[in-house]
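For this depiction, one protein chain was excluded, whereas all remaining protein chains were kept in their positions.
We just call them A, B and C in the order they show up, numbering each chain from 1.
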Amino acid sequence: MITDTGIVVAFYVIGITTVASALMVAAVRDLIHAVLFLVLSFVGVAGIYVVLSADFVAVAQILIYAGAISVLLVFAVMLTPAGDRRNSETAFRAPAAVLAGLVLAVTVFVIYDTNWRIASHGQFGATAASLGRAFFKPYIVPFEVASVLLVAAMVGAIALTQEEGEDGAA
Amino acid sequence: MPLKSEPVEVNIGPQHPSTHGVFRMVATIDGERITDVRMVVGYLHRSMEKLAEERTYTQNIPFTDRMDYLSAINSNLGYCLAVEKLAGIEVPERATVLRVIFSELQRIASHCMATGAFINDCGAWQTPVMYTFRDREKVLDLIEMTCGARITTNYIRIGGVAFDIPDEFLPALDRLVNDDLPQRFDEYDRLLVGNEIILMRARDVGVVTPELAINASLSGPMLRSAGIAWDLRKADPYCDYDTYAFDIPVGYNGDSYDRMVIRIEEMKQSLRIIRQAVHRLTGGPHKTEVPLALRPPEGEAYARIESPKGELGFYVVSDGGPAPYRWHVRAPSLINLSVLKEMTVGQTIADAIVTLGSIDINVGEVDR
Amino acid sequence: MPPDLLLAAIRLEHVLVLGALLFSIGILIALSKRNAVGVLMGVELMLNAVNVTLIAFARFVVSPRPLDGQVFAIFVITVAAAEAAVALALAVAVYRHRETVNIDEIDLLRW
Partner (left out) sequence: MPALLTLITHNWYDIRDLSNLSGKIEQLIRDANGPGWLVFVVSALLGAAGIVSFIGVAAIINIWIERRVVGRMQSRLGPNRAGPFGLLQPVADAMKLMQKEVLQPKVADGLVFSLAPIAFTVPGILVMAVLPWGRNMALANVDAGVIFILALTSLGALAVFAGGYGSNNKYALFGAMRVIAMLVTYEIPSVLALLGLVLFSGTMNLSGIVLFQAKYWTPLLLVQPLPFIIYFISSSAELNRTPADLAEAESEIAGGYHVEYSGMKFGLFYAAELINAVSVSAIIATVFLGGWWFYKLDEVVPGWMIFIGKIYAVYFLFVWTRGTLPRFRIDQLLAFAWKWMTPMAFLNLVLVAAEVLIWNETGVSAGLVLPLYAVINTAFAGALIVAWVKVMGPKFSRFPERLRYYSQIDVPSLPAVAPRMDEGAPGLTEGRSA
């Protein structure tokens, strides 16, 4: 439980901004606008991380989501023709909304129904150094697997986008 | 299967920082690559050729100033040569030498401008243009010293030149030609000719093949860059150019880089010519008196000179009256521009700008 | 009013509700968007929501290794990056062959 007034206020401001911009992603008509709202939402999530004293994750979030993934999204949107840049919905809109509402209801019920084992003080030194030690001691295997995954993804992305019959020379 | 993209038409000009005036180039592009270019000229058309039919031969000289305003003296010279040929006027020895000195000075000024603007089109942030302008200013100072005007000089007249040189001219010319400019040109060599980025930007960009150059009737540095040794000062000498010792620099590849280097080399050759010309300055009159309302005999004449941009020809037809019956200009800028499409299609927009800069057009001359 | 609804403090439940909201918005986007890139945006939002919950657990819940939540979150971010790259490459590849990125027109199981 965090009771510091400033942090609580910050949490609510950031949280409301994040959720609102996420809703705008669903609502706006222009795909580029949607991407820009998504960036705002990503930055908001990074703010939530800071509130929860996970500085390193917050910075990584900004670097990867706001910096890299959103740029990739912009790239993908701009590669498609202007006619496809409408952020329109399929016929599944209503069922999707119902499903989303159900998921939300169930999750909120579970959240309030569960008896969480809350730590009394809950403070720990989550510095970059301690995270690094965690990665290279107990989590070394997942870490290596993740790097293999990244390489595989990179190779896959290049292979998928390669033009057939030439070496990608533009 | 290539990624499908929509062609986009981009208007480069008439108001664009790098079209050297009001030239318009409608480029159809696919991504950054140009697939088609349409040229639109005429935004600066002032109807000079028609207007000239209502004015006397002497009154027409200022029009030539305003054609290629960066090398006004050369335009004056071409026109006056044509009229002198038509009317059979002899030009005094001193006037011929003065004409050589000033047209070579003007060539340096024009090439300075062309080189600086070209590097500016390559994207250097004003620095080369300021360097070359500094040297152009010094040349223009000399011109101003003699005839009082810097750009639209109206200096060369039918039968000679308008004014004799003042006393302080020769010492100033000596300083400029023997001290200042050689240093400056070495500076250009160091700054521009070996510059890796300029090499990358201008090498193999805007290539003109020799066949294309001849078929399109190109001239000047455009033609010489394609590897064809052709310079009217040697090929069809006027003003006794055949008696001066100078070389014609000729390139190999016909690309934008060659054109830049050729211009720098030509400036050095111009210095050589001026040094020789100064020694030939004899006494005597600086012009033959011709009547203000000159009435050349019926007939036609074509005179051509090697202007900084290329072959500048004037075709003058007289019906015996005080005004030319027809006055036509073979403008090198316009004819050199005509191959822009062949040079740019397949390149990127950035290359097209570099290519356009290397052609060294002057819209005043293109549209007249 | 139950004390955990008070706005005077951040409790675990508050953060989890935030995560749940983001997650359901992500579902809404991912299931209803016509454009493949739009669908991907929804998926990214859902991954973010999961990360929020992970960080919240790391911060609030008793655990022998309190760092695990953050470590896991970083793994999720890594996977998300890889997934985004591959998915966008797929979108581009599909567009190249079918000239559309509308998922209701990409109905063949081949290209």
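Worth a mention:
Throughout what follows, a contact is a pair of C-beta atoms (placed from the backbone, for glycine too) under 8 Å apart; a residue touches a chain by one contact, two chains touch by 3 or more.
Predicted, not measured: the structure shown is a model, and the values here were computed from it.
Considering the entire complex, the omitted chain makes contact with A, B.
Only one of A:I14, A:V45, A:A60 or A:I111 touches the chain withheld from this view, namely A:A60. Residue B:M130 is the one among B:M130, B:L170 or B:A293 that touches the chain missing from this view. Among B:G88, B:G148, B:P166 or B:G320, the one in contact with the hidden chain is B:G320. With the whole complex as reference, residues 4-6, 30, 32-33, 36, 39, 55-56, 59-60, 62-63, 66-68, 70-72, 74-75, 78, 127-129, 170 of chain A touch the missing chain.
The chain not shown here touches chain B at positions 8, 10, 16-18, 32, 119-127, 130-131, 134, 195-201, 203-204, 227, 229-231, 234-236, 245-253, 257-258, 261-262, 265, 298, 317, 319-321, 325, 348-351, 353.
Keep this in mind: only the chains that are shown with their structure count from here on.
Separating the centre of chain B from that of chain C, both taken as means of CA atoms, is a distance of 64 Å. For this pair, chain A with chain C, the centres built from the Cα atoms lie 5 Å apart.
The centroid of the Cα atoms in chain A and the matching centroid in chain B are 61 Å apart.
Within chain C, the positions touching two or more other chains are listed as 92, 95. The residues of chain A that reach two or more other chains are 79, listed in rising order.
Residues 4, 7-18, 20-29, 31-35, 37-38, 40-42, 44-45, 48, 51-52, 55-56, 58-63, 65-68, 70-71, 73-75, 77-86, 88-93, 95, 100-104 of chain C are the ones that touch chain A when the two sit in their complex. Contact residues of chain A toward chain C in the complex are 1-3, 5, 7-8, 11-12, 15, 18-19, 22-23, 25-26, 31, 34-35, 38, 41-42, 45, 48-49, 51-54, 56-57, 60-61, 64-65, 68-69, 72-73, 75-77, 79-80, 84-93, 95-97, 99-101, 103-104, 107-108, 111-112, 116-119, 122, 124, 126, 130-131, 134-135, 138-139, 142, 146, 149-150, 152-154, 156-158, 160-161.
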